[in-house]
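Presented below is the structure to which this report refers.
All protein chains of the complex are present and in place, except for one that has been dropped.
The letters A and B name the chains in turn, as written, and every chain counts its residues from 1.
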Amino acid sequence: MASNAQDIEKIVDRQYAAGFFTEIDQDTVPPGLNADTIRLISAKKNEPAWMLDWRLKAFARFQQMREPNWAHVSYPPIDLQAISYYSAPKSDKDRPQSLDEVDPKLLETYEKLGIPLEEQKMLAGVAVDAVFDSVSVHTTFRDKLAEADVIFCSFSEAVQEHPELIQKYLGSVVPVTDNYYAALNSAVFTDGSFVYIPKNTRCPMELSTYFRINAMNTGQFERTLVIADEGSYVSYLEGCTAPMRDENQLHAAVVELVALQDAEIKYSTVQNWYPGDEEGRGGIYNFVTKRGDCRGARSKISWTQVETGSAITWKYPSCVLKGEDSVGEFYSVALTNNLQQADTGTKMVHLGRGTRSTIVSKGISAGRSQNAYRGLVRIAPGAEGARNYTQCDSLLLGDRSAAHTFPYIECRNPSAQVEHEASTSKISDDQLFYLRSRGIGQEDAVNMIVNGFCKEVFKELPMEFAVEAQKLLGISLEGAVG
Amino acid sequence: MEALERILADLAPAGPHAGARLRAAEQVRAHGVPSTRQEAWKYTSLASLKDIAYRAASAADGAALDAQGLAALPLASASPHRAVLVNGHFRADLSTLDALPAGIRVRSIAAAAAAEAELLAPVYAEHTQPEAVFTALNAALLDDGLLIEADADARLDAPLHLVFVAAGATPLLRAPRVIVRAGRHARLRVIEEFVGQEGDRGLTNVVSDLVLEEGAVLDHHRLQNEPDSTAQIGRVRATLAANATFNSDSVTFGGALTRIDIEVALAARGARCRLNGLFTTAGTQHVDHHTLIDHQVGDTHSEELYRGILDGRSRGVFNGKVLVRRDAQCITARQASNNLLLSRQAEIDTKPELEIYADDVSCAHGATVGELDTQALFYLRSRGIDEAQARALLTYAFAEKVVETIPLDSIRHAIEERFIGAGALSELEALLEQS
Partner (left out) sequence: MLEIKNLHAEVDGKPILRGIDLVVRPGETHAIMGPNGSGKSTLSHVLAGREGYTVTGGSVTFNGKPLLELEPEERAGEGVFLAFQYPVEIPGVNNVYMLKAALNGIRAYRGEKELSAVDFLKLVKARVQAVGLDESLLNRPVNEGFSGGEKKRNEVFQMSVLEPRLAILDETDSGLDIDALKAVAEGVNALRDEARSFIVVTHYQRLLDYIVPDYVHVLSKGRIIKSGGKELALELEARGYDWLTSEAA
C-alpha cells in the first residue's frame, strides 16, 4: 500500500474543472472604500434615503472595528481600498425579460458550468434567480410563485417594492455590528435575494440562486434575507462556482433567515468557488455570516452545506433557537485540497424551552490544506430540556494535510443534554484494499469511501443537489487520490 | 492587580538566579494579568482577585504550624514518605523522608539551589508566551519548593506524599515549585495534596516540572482540597522520553478559584500518558482545567477522561487540547469530557480540541453534559432505593469512573465520603473480599 499516499495525492491534484473566464463588459466603479462609494452604490440602485442611511451607519460602525484573527487561517492583509465595490452587466438599464434577451456569452458561461438554467431547472420545477456578479439578470417562475403570494426577487427589487418587510427584518438576525465582515457587507452590499413566504404557505417549488464571481477585483457582497411566516415552509438552494482567476477575491456575504411560529426553512449550499491553484495562488476569500432565527414556537431551520471551493472559507451558519421546541440543524461537508484553508462550523444558541439541535460535520483534508471545524453549543438558563447532538468527523488524505476540531460547549441548564463526538483518522487502507481487490480502481474506491463518509450530509440535500454535490466531491478529489 | 505590582517592585532576590528572577519579573510585567479576552482565559475571570492585598509568603509565615496543627488538617492521603510545605516553604520538622530507598532523593529547593544551580536552569527559561505569565511569576518569586530525583531503575513503591499547606493570617502569594526527574526506568508515584486552614485567602501559584527519562513511569496525583476561600493557579508540565509513561490525576474539591494547566510533551516514540480529572464543586467555586497533550513524534499515545459535577452556583471549565505534530504518525488519542449539572445556577463550559497535522492517526473525543441516566435511576428505585439515595449512588458512580484506575484508596474514599458516606461501599467490599 506504499503507493497509496502518492496515488491519493494525484487524484487530489486534478485541475479545477469549472475554471474558465468569460469576457463581458462591466459597468464597474473604480476601486476604493469610503462614504462616497457607498453613496454611489446607493444612487446607482435608486435606493430610498432610509437604505442609504442604514448603509452609512453600518459603515461608521465598521470603521471602528478590527479584522478578526481568531480563525485557524492565515492570508496576506486584504487591501479594501483596492477593491471595486460595484459592477453590473451593461445591459442593466435594459433588463432582459426572457432568456433570449440575455447576453449569449453569459448563457455560454452557465452552460460550460453545466448549470441547466433554462431547461433542466424548469423541468425540475426550480425557480432561478441567477446573480451574475452583483445584479440579478434573470428570474423565472415568477408567476407561479406570485400565485402562492410568495415573494422571491432580487434584494434591490425588494428594497423598492417591499420596503416595509426589509425595514422590519434587515439586520434583525445579523446586526450590523455583529462582526467586521458583516458590518462591511451592510455598508456596501450590492444585491442578493429576498424571499418571503406568507402564513401557512408551502412554497410550491425549491428556490435556487446561482452566484458567480466573474469580474476583476470585484468584491462580492451579497445580501440574502429569507422570511418564513407562521406555518410556512421553504427550501432554498444556493450554489456557486467561479471561473479560474489569478487574484484573490473577497467575498463577504450575509444571509439572514427568520422562521416564525411553526415555520420551516431548509437552506442548502453547494460552494465551489475557485480555490486557487496548486501553489495557493488566487482563489476566493469566502468570509460569510449566515444566521437563522427560530423566532416562533416549533419553528425549524436546517442548514446543509457542501463546501469544496474557495482559498479560504470562514463561515458558521448558525441558529438562534428562541421559540419553544424550535429545532436547529447543521449538516456540513467541507473538503479542502492543495493550500486551501477552511474554518467552518456552526453555532447553536438554545434560548427557549425544549429546543433541539443536531450538528453533523464531515471534514476532508487533502494536499497541504487546513480544515477546521469550529462550533458553539450554548444552552441558556431558560432552555429547559434542551438537547444537542454533535457528530464531527475528519478524514485525512495525505500526510501534509491538517484537520482541527474546536467545539465550544457552554451549558447553564441542568435539564439539558449535550452530546458531542468527534473523530479524526486517515482514509482506511483496509477499506481501500478491500474495494480494489474487488476490481474497483483506486480513484473510484477513494470516491466511494469519501462519498460514504459524507452520506449523512448528502441525504439532507434536495435530490438534484445531492447528485451535483457528489459530482463536485469527485471533481475536487480527482488528482488527489490516484 | 496592585498587590502584584507591589510584590514585584519589592523583589530583591539574591543568589545565583537573582538576575533570572528579575528577568522573569519583567516578563510578568510585560504580559500583565490575563483577561477574559484572551482565548486561554475566556471562561475564567481573575477579577475577584484584583483587590486582594497579597503579600509574598516567607518562611516565617506559618512557622507556627506544628505537628498538631498539621494533624488537624483534612488530609486524605497518608504515606511513610511525606514532605510538607507550609505557604510554599519546606518544613523539615513536619516531613518524614528518612525511609526513602536508595536512588530516590527529595530535597528542598532552598537547600539545593546553591549547590546545583543547573538543576534549576529550566525554571528560568524564557516565559515568552502570555499564557505563561503565572509560570513566570512563580519563577520570579521562587524561594523554595522540592527537588525530587529518582536514579535510573530506582523504585518507590509507597507514594511520595507532598503536602502543601495554605496557612495565612493575611492573604499570601505562595509560589512553590516541584521538580521531578525520573531517571531511566525509574518508577515512582507522587501525590500533591493541597490543604489549608479555614479562612485562608491566599493565592497558591504552584508549578510542577516533571521530566521522565527513557522508560520511566511516573504516577502524579493531584488533590486540590484547599478551603473555599483560597485561590490556586497551578501548572504541571511533563516531558516524556522514549517509552516513558505518565499518569496524571487531578481531583479538585476545594478552592474558591482554581485554574490548573497540565501540559504533556510526548517527545519520543513509545511515550504514553493518561490524564484523568475530576472536579466536584458547589457554592460559588470556579474550577478551570486546561490540558494540552502534545504528540511531538510518532508512535505516542494518550488517553484522557475528565468529569465535572457542579452544584450550587459553581462553574466548571474544561479545555482539553490534543495536538499531533507534522509527521507524528501512528498516533492514538482518546479524550472524553463528561459533566453533570446538579443545580439550575451551575454552569459548565467544555472545549475538547483536536489539532492534527499528520494523517496516520486515530483520534477521537467526546463531550457530554447532562443529567443522570433516567433508566438507571428507575432501575434502582424499582429495587426499593429512594430517589435521593439513588441519585447519590449514580453521582458517586459517575465520579468513581475517573478515579477507578488510581491505585490510591485515599482518593476513592474521599469521593465515597463526599457522595454516599464514608466507608459506605468500601467496608462492604472489604467484607466481601474476606469472606
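In this text, a contact is a pair of C-beta atoms (placed from the backbone, for glycine too) under 8 Å apart; a residue touches a chain by one contact, two chains touch by 3 or more.
For clarity, every value in this text was computed on a predicted model and none was experimentally measured.
Q: Relative to the complete complex, which of the depicted chains are touched by the chain excluded from display?
A: Across all of the complex, the chain we cannot see touches B.
Q: From the list B:Asp93, B:Glu126, B:Asp386 or B:Asp409, which touches the chain that is not on show?
A: Result: among the candidates, B:Asp386 touches the missing chain.
Q: Which chain B residues would touch the chain omitted from the figure, given the whole complex?
A: 373-376, 378-387, 389-390, 393-394, 396-398, 400-401, 404, 424-425, 427-429, 431-433, 435
Quick note on the criterion: only the chains that are shown with their structure count from here on.
Q: Quick one: in the complex, what on chain A touches chain B?
A: Spelled out, the residues of chain A in touch with chain B are 5, 70, 379, 381, 394, 396-426.
Q: Looking at the complex, which residues from chain B come into contact with chain A?
A: Going by the criterion above, the answer is residues 39, 326-327, 329, 339, 341-371.
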